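Let me begin by presenting the structure, written as structure tokens, before commenting on it.
The complex appears here minus one protein chain, its other protein chains still in place.
Letters are used for the chains, namely A and B, taken in the order the chains are written, and counting of residues starts over at 1 for each.
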Amino acid sequence: MASRLGGLASVLVGSGLVLSLGFGAPARGTEADPEGPYGIPREERYLYRPVPAVEVATQQGVVRLDRLWGERPVLLTLVYTRCSGVCYPFVRSLRDAVRRVGGLGRDYRVVVLSFDPEDTVETMAAMARNVGLADRPDWIFGVTAPTSIERLTQAIGYWIRWDPAARQYDHPAVLIGVDRGRVVRFLVGATVEPARLYEVIRELRGEMVGTYPLPRKGVLFRCLQYRPGRGTALDWGFLLLPAPGFAAFGITAFLFWSVRRRRACPVHSPGGP
Amino acid sequence: MDRVTPVLLLEVASAGIVLVFAYVALRSRRAGAVVPSRARRLQVGLLVGLLGFAGLLLAFTFPRAPYPRRAERPDRVVFVVGKQFSFAVSERPITNDSEWQEAVAFGEPVTLAPGELVEFRVTSFDVNHGLSLYDPDHVLIGQVQAMPGYVNRLRFRFTKPGRYEVLCLEYCGHGHPRMRGYFFVK
Partner (left out) sequence: MLHGEASLAWPTPVLLERGEAVSEAEDVGFRRMTLVWVATVLALVVVLGTLGWLMRLTQGNWLTLRPEWFYSLMTLHGLGMFGTWYIATMAAVTYLLSRYVRPSLSASRFVYGLTLVAVSLFVIATLVGRFSPGWYFLYPLPFYSQGVWKPWATAVFFTFVGLLGVAWLIWEVSLLGAIARRWSLPQALGWDVLFGRRSVSDVPLAVHIATVMLVLHLSALLSAVVLLSLYTLEGIGTGIRNDPLLMKNLVFYFGHVTAEVTTNLSFMVVLELLPRLAGRPPFRVNRMFAAAFNVILVLIAVTYLHHLLMDFAQPFWLRVLGQTASYLIPIPAAVVTIFIVLTLIYGSRIRWTLPAVLLYLGVMGVAIDGIGAAFISSTPALQFLFHNTLVAVAHLHLGFVMGVVLINLGFVFQFVKELSRSEESSWTTWAIPVLLAIGGYGLVLMFSLAGVASVPRRYAIYPEELARGVTMARFAIVPLALLTAGALLYLWELVRRWPHAWAASRLSSSEAASS
């Protein structure tokens, strides 16, 4: 019996891991059918779509999402406490990334919302304690009504599927940047990389990047570098722009100096006055 | 910004310059150079006037620049990729050549609603192209460069319903005059 349970547990954990590995793939590189109901949500379909202002119940009381994002942008993620798969690792990686990138409280708040109707304010508080985020004012762990869950998940393309065999929900791991009620970025993946989070924060902060360079191999000199974590910065190639000006001055100065030096030396004096 | 007024003002200013030159040329026939102190005063006046004008114009035109503003959030995103010699205009990102081919050949035309703020994400897969927006009356109402290796973001709000053409505005080879894309506003 113990070995059977053990075997079942390992299958559960294993499938959870496999699922999370699958979800750990970068958001863009997915092969999942975007049209299928259980594919990985594609960011562009939901970009700038409005997010319903659902009510979130927390240990501190009830708050509407629009009141939250009215004050500052919100990073929203959907989890459930009975999760033996990706949820806890995901929230921990989000916690670590937020710590690395900074700006919490000033630029944004995080809402960790449960989509499981069986979750309560207490179970979510327990989850918060579990990941070391209890009593943090800018980390909001809460639950919402089942009808709100449905409105929310439909609006942002999130899907939830109950697996009776595993007695677990199958679901993607997402992080949504919400600014004034609209989806600004949509990250999918089992872990939150600080670099990706930084991009989301910048967007939320309203830093309008009129462009962003695409990665290209073999480029020798670039004007700009897009360094995740630092944003767009000038690269060495940029020096090639003012360099000719300074070099021209230098060459001219040298030319004048050497011609006048030769003039001072009678042996090399050219003809003429 | 309206296109006719600045050009009219330019013509008026040009006419002014012609008149000044004509006047001076006519006055060359009568002897008598400009008094240096008067010339100095004119110069200083011109300097101050032009500096002031430049400053005012900067202040006026700066906020009207077509660069995307931080505070706005667009309602829609449209992806445009230029490649010799067609534009693919799509609601889905186009990340490689085959997606581009598919979008150009079989893609559903993008339809936008009037009044919504649209963000174009523009790039090129080969050479520099120029994304231009020609309204249903074939008037150029905006543009942005499509540079390979970069994604440029242009935000625009369309009001007139109809078919909009995207013509290439950066010379890109012999097919340049026939390179185009389109979308609808309705």
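List of remarks:
Just so it is clear, contacts are C-beta pairs under 8 Å (C-beta built on N, C-alpha and C of every residue); 3 or more make two chains touch, one makes a residue touch a chain.
Keep in mind the model is a prediction, meaning the values are calculated, not measured.
Of the residues in subunit A, those that touch the hidden partner chain are 210-211, 213, 216-224, 232, 234, 237-238, 240-241, 243-245, 247-249, 251-253, 255-257, 259-260, 263, 270-273. Touching residues on subunit B toward the chain that is not drawn are 1, 3-4, 6-7, 10, 13-14, 17-18, 20-21, 24-25, 27-34, 39, 42-43, 46-47, 50-51, 54, 57-58, 61, 64-68, 84, 126-128, 130, 132, 134, 138-145, 147-150, 152-154, 165, 167, 169-178, 180.
Basically, only the chains that are shown with their structure count from here on.
Centre to centre, using the average C-alpha position, subunit A and subunit B are separated by 33 Å.
Touching subunit A in their complex are the following residues of subunit B: 67-71, 73-77, 79, 91-93, 95, 119, 123, 149-153. Subunit A contributes residues 28, 42, 44, 47-48, 179-180, 182, 184, 206-214, 216, 219 to its touches with subunit B in the complex.
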